[in-house]
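Before I ask anything, let me first share the structure, which is written out below as structure tokens.
Rest of the complex left out; these chains stay put.
Think of it as A and B in the order they're written, each chain with its own count starting at 1.
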Amino acid sequence: MSEIAPIDQLPGGLESGLEAVLMVADSPVTSARLAQIFEVPVARVAAALEKLATEYDSKDRPRGFELRRVASGWRFYSRADYADFVSSYVLDGQTARLSQAALETLAVIAYRQPVSRGRISAIRGVNVDSVVRTLLTRGLITEYPEMGDGGATLYQTTEYFLERLGLGSLDELPALSPYLPGVADLESLDSATYDD
Amino acid sequence: MSAVLREEPSVQTAADSPATDPESGAEESAGGFRLALDNFNGPFDVLLHLITKRELDITEVALAEVTDEFIAYLRELQARSLYEGDDGMKVLDETTEFLVVASTLLDLKAARLLPRGEMADEEDFELLEARDLLFARLLQYKAFKTAAEFLGGRYESEGARKPREVALEPQFAALLPELVFNISAQRFAQIAAAALEPKPEPQTEVGLGHLHGANVTIAAEAEAIAGMLREHGAMDFTALVADAQLHLVVVVRFLALLEMFRQKVIVFEQQHPLGDLQISLAGESDFDAEAVQDDYDASEGEGDHE
């Protein structure tokens, strides 16, 4: 690898670059992956991450976030000191019920799994990003281990979902046909209608 | 390793099949319209392009000047669709707006070619009005096109930043109130069925405003009535509208009759109570059909839209 990587030519350099990626990363990112992204040696990434983490923890002015290394890599977390405030933010306005939008999205996922968010959006005719996040947070759905076409993340329902619905397995999901009069072959109809 | 959370556009891409490339503008419509939109977004876009190409200022341009090129574009469009195995007329069917614009342009051009007479003519005014309307709509379209450029630039530059929208940290997720989710499997299936059921295509709203009632005017219908009466002598209303293809014509002929009666051009005769009214010309009639029309211009608008 060259001594001067592209990231070195940007203001803030590698450290800011790492911050940028980690700020939007949902799951922990390994330093190997980061090294690949920035085309720099892993050791350099590791050192920069350690330096950032220490900087955020500074006694003078601890940041509200911390950079922590967990088993699978590095991720930003909110700092524990402020957990009370974070909790009151998280709990504020939370309901114990699923919204109609969440319920419908869950239903689409249950009967079409594994399915991408793009496909769900196409079926429901609205953006489902935030609803999918809610369902993930609630443990009703999870990521499917394999990617869909074009690297899209696919979703499937969880064991917890089956429990809550009182079902032993997905096979016990009631058939849709009684509720869809005149639709003989739902599968083909569905793909014909929404794939474009 | 992928994030649970992706930026929104990526998600949507899966919904856009390869068939609809969001880049090309070809998504406009499933039918022959695609072709029209290969390069342009409808007639105004073409017109603007033609005007810009000639380095004309839109606020001053004589629209008649770009007519030939616009018509040529339409022809090319049709030829290309024929070549590609489409029914060329299908394209035109779906692009009536193109035709409206084309016909207005042709009118304007024709007016320029004709010797300049006195401008008091009814048709001259209509032409001016059509031109102003087209002009206003073109300006309006241009304004929105500019706004679209702004939005597009914004969309692009903002796409370079990604918002943080990550899953809740587990210790906070654990604080959420226990989920109330006691729905029966049957009910759940019903919700799924409703969600998966294909939505009815939204009804295509077709603007009818530009279909100017097949140009039915009181003047023309009064002429027609006079002609029939001259040829056949007395007739009843049923006979007078026997050849009418449109309700509109029936209505307009009725109005024309009232007007002709008012001008004492025709007389009504009733042989016996509740019998049919017989209509005939009142002697030597040299009524002025245009005058009949003028009286109705004030209230025009509803009448010639069907």
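Simple rule for what comes next: a residue touches a chain if its C-beta (ideal position, glycine included) is under 8 Å from a C-beta of that chain, and two chains touch if they have at least 3 such contacts.
This is a predicted model, so every value here is computed, not measured.
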| item | value |
| --- | --- |
| Formula of the whole complex, where the shown chains each stand for all their copies | A x2, B x1 |
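Definition applied: only the chains that are shown with their structure count from here on.
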| item | value |
| --- | --- |
| Sites on chain B touched by chain A in the complex | 1-8, 10-17, 19-20, 162-169, 171-173, 175-183, 185-186, 188-199 |
| Of all residues in chain A, those that touch chain B in their complex | 23-27, 29, 33, 77-78, 83, 86-87, 90-91, 94-98, 103-105, 107-108, 110-112, 116-119, 121-125, 127, 129, 133, 136-138, 140, 143, 147-153, 164-167, 172-176, 179-180, 183, 186, 189-190, 193-196 |
